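Note that this complex is displayed minus one protein chain, with the remaining chains in position.
All chains are identified by letter, namely A and B, in their written order; residue positions are counted from 1 within each chain.
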Amino acid sequence: MSPKRRKAQLDADERFPSAPLDGPLLEVDGIKTHFKTPRGLVRAVDGVSFSLERGRTLGVVGESGSGKTVLSRSIMGLLPKKNVVREGSVRFENREVGQLPPQEMRHIWGSQMAMVFQDPMTSLNPVMRVGKQITESLLYHLDISRTYANELAVALLESVGIPEPARRMREYPHQLSGGMRQRVMIAIALACGPKLLFADEPTTALDVTVQAQILDLLQSQQRERFMAMILVTHDLGVVAGRADEIAVMYAGKIVERAPTKVLFTEMRMPYTEALLQSIPKLSDKSHTRLRVIGGRPPQLINPPTGCRFAPRCPYVQDKCRTEEPPLMPAETPGHEFRCWFPVGTPEGKAALERNRQAGIAPAAEDVAGNGKTATTAAAPSETA
Amino acid sequence: MVLGAVALGVVVVLAVIVFAPTGVTVAFFTLLISAGVVVFAGWRRLVQVVVVLILVTFFASVLIRLQPGDPTNAIIPFSTEEQREELREELGLNENIFVQYWGFLNDFVRGDTRYYQSAGQQVSGQPVWDRLGTALPVSLLLMLYAQILALAIAIPLGILTAYRAGSRFDKGVNTTAFGFLALPNFVIAYILIYYLAVENDFFPTQGYTTFGESATEHFKSLFLPAVALSLGLIAAYMRLLRSDMIQTLQEDFITMARSKGLSTRRILLLHALRPSSFTLLTVAAINLGALIGGVIIIEVIFQLPGVGLLLFQALNADQYPAVQTLIAIIAIVYVLANVVVDVLYAVLDPRIRHARTAR
Partner (left out) sequence: MPEPPADTLTDRQIAGEAAAEGLPVDAGFEVAIAAAEAGTEGVAKKRLGFGAWLSIAWLVLLLLVMALAPVLPIESPRARVNGLAFQQPLCNAADCVAGHPLGGDAIGRDMLSRLIYGARNSLFIAGMATVIGFLVGGFLGLVAGYYRGRTESVVVGLLDVMLSIPALILALSLATFLQDRIQDIVGSSETAGRLTLTFALGIVAIPTVGRITRANTLVWSQREFVTAARAQGAKNFRIMFREVLPNVVPAMAAIALLALGVLIIAEAALSILGAGITPPAPTWGNIITEGFDYLTNGRAPHIVFEASAIIFFTVLAANYLGDAVRERFDVREARL
């Protein structure tokens, strides 16, 4: 490591002493990320708040366009320089990092916070050997020799379950299979022992058979290292068994957040219910029509007033279209949601019944083409 | 493997520079080069190269026939009829085209590559090779300096403008580059000559000093020509590198590298530049033909005793046999250079390298 680099690193250590172990590792308060485009201001993330303790996993679930990827980038600070408006506070280990410039953030990236990206084929440098991509990070952040870095890299590859790690070090990404590439990416992210790991759809680009292995790997690494993890995905099944807490995002906001079990048993937000209902179940008969959430993804430019999910919500009432529901706590502690007529409450049930009788179909896709839409065809007797 | 390619390349270049016109040397180097082509680029490429070389040398040898009437009149004016008949025999002009070509090829391969005839002397004049020996290094050095200069300026500019795409700096550089693309290299040469050599005498207007005689004078004499050649190259390389880098910088692995906390400089130079450099290599290769053309003009303007000036003088003196030889040689070097670039491309890009060995 060059003397200049060493000095910069030491300065960074002074600036970021480890926070007391009992406080939350990450506190996010009202962050907004807006992109300026010729067509208007795209509100990708529009006011998100949560906190995360060490060693805990938060699952962030949402469709395309919900802003979940932008959220993880925003927290880390990996956004482009131009045409981006950022607001809100991000406190990592009790220090405010939300408005730091990239030069400062660089000391955190890799060593304190790391990210595993979605597509390992495009996220690894195709013309650089795998080993070098790992040691690069090590040599940059840690004051170690090249030989030691190589040894560490081999050990890392082994710990993520890659056979013959010493040989793999000298290979290029395209010589590895998809699953192995993702393991390499995990190795790179974990190399300097970060305290917070972002996993941005880590299994979307992989075969189903490999997905479980990767998720298991992430989970075991997290436990070993007592690392906090934010697992971003569109697939509720992925977070079901592996997250301590789940946050459901829609149109740039969190619409429901709860510990995992609570979310599945006591969901309140109709969107969450719809998400759950859209997962096909083994117990369904064959040829059961898949339940889709009708309508189109939300407008991120000039969003309409009122609840963002209103156009597609089977529980929608007039109030929903005019007033945006705030995040309200539910009975169980740690559970919040954003809905005027929540699922499982008397108001919600009444609202649903009213809509069914009025034949209101919320812009749903007419799957069968017979005037009935999927959401109304699925009788409210279906339980989650 | 990379070292092997580089070594082969160096050997080839040296061979060209110190080429001795004897049959054995020619045969040796032909074998060496063919082996290299087969090893690195496959049999089909070798066949293709050979076919092209034959066609190109055929073209060169046929040129003399395009002239109406008797070309020997022009080649050796002030000579007797016997001398002209002798020349006609030697050049194979009395036979049909293919026999003539065969004769040309034979002579060429054996290193007996035609002559500059001088007025009034007997048929055999001064061999082209003698002059080539001194001329070739000049041309090669000029091309080398121009390329080095061009790359030294275009690469940093390309990286910077890609990194700051859309800024005023970027727009300014881009507009300037666009302007230079429209400016022919001889116009640049004229401007340089006028303002730096005629008005101000910083550099010699024309003429050449070898490195051996005086290093400073050598560089001074080649400076203006190299700059004139390189400005067009700079514009082309910079624009291409910029557009390629802009695309590369949007790739996921760049964000990944950022998320590792690496410095911007490191990302630009080590992560982004390498994949983008392949386009640069391709463009450099494609531009080789234009560069050769440029070298000829610049040598004529600056009176640098290189191959281009030789060709120019031979043409103006109607020395057709010498012209044929020079054209053939230039074309051969060009074809070989293209092959080398192809090989280099395959060697440098690991994706292609492994795809080929996997076959």
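Keep in mind that, in the parts below, a contact is a pair of C-beta atoms (placed from the backbone, for glycine too) under 8 Å apart; a residue touches a chain by one contact, two chains touch by 3 or more.
As the structure is a computational prediction, the values presented were derived from the model and not from experiment.
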Candidate in contact with the missing chain, chosen from B:39, B:140, B:315 or B:341: B:315
Residue in contact with the excluded chain [from A:38, A:163 or A:326]: A:38
Of B:173, B:297 or B:340, the one touching the omitted chain in the full complex: B:297
Sites on chain B contacted by the missing partner chain, in the whole complex: 51-52, 55-56, 59-60, 63-64, 66-69, 166, 178-179, 181-184, 186-187, 190-191, 193-194, 197-199, 205-206, 239, 243, 246, 250-252, 255, 288-290, 292-294, 296-297, 300-301, 311-312, 315-316, 323, 327, 330-331, 334-335, 338
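Just so it is clear, only the chains that are shown with their structure count from here on.
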Chain A-touching residues of chain B, taken from the complex the two chains share: 166, 251-253, 255-264, 266, 270-271, 274-275, 349-351, 354
In the complex, chain A residues that touch chain B: 76, 78, 82, 102, 105-111, 114-115, 117-119, 122-128, 136-137, 140-141, 172, 174-175, 185, 188-189
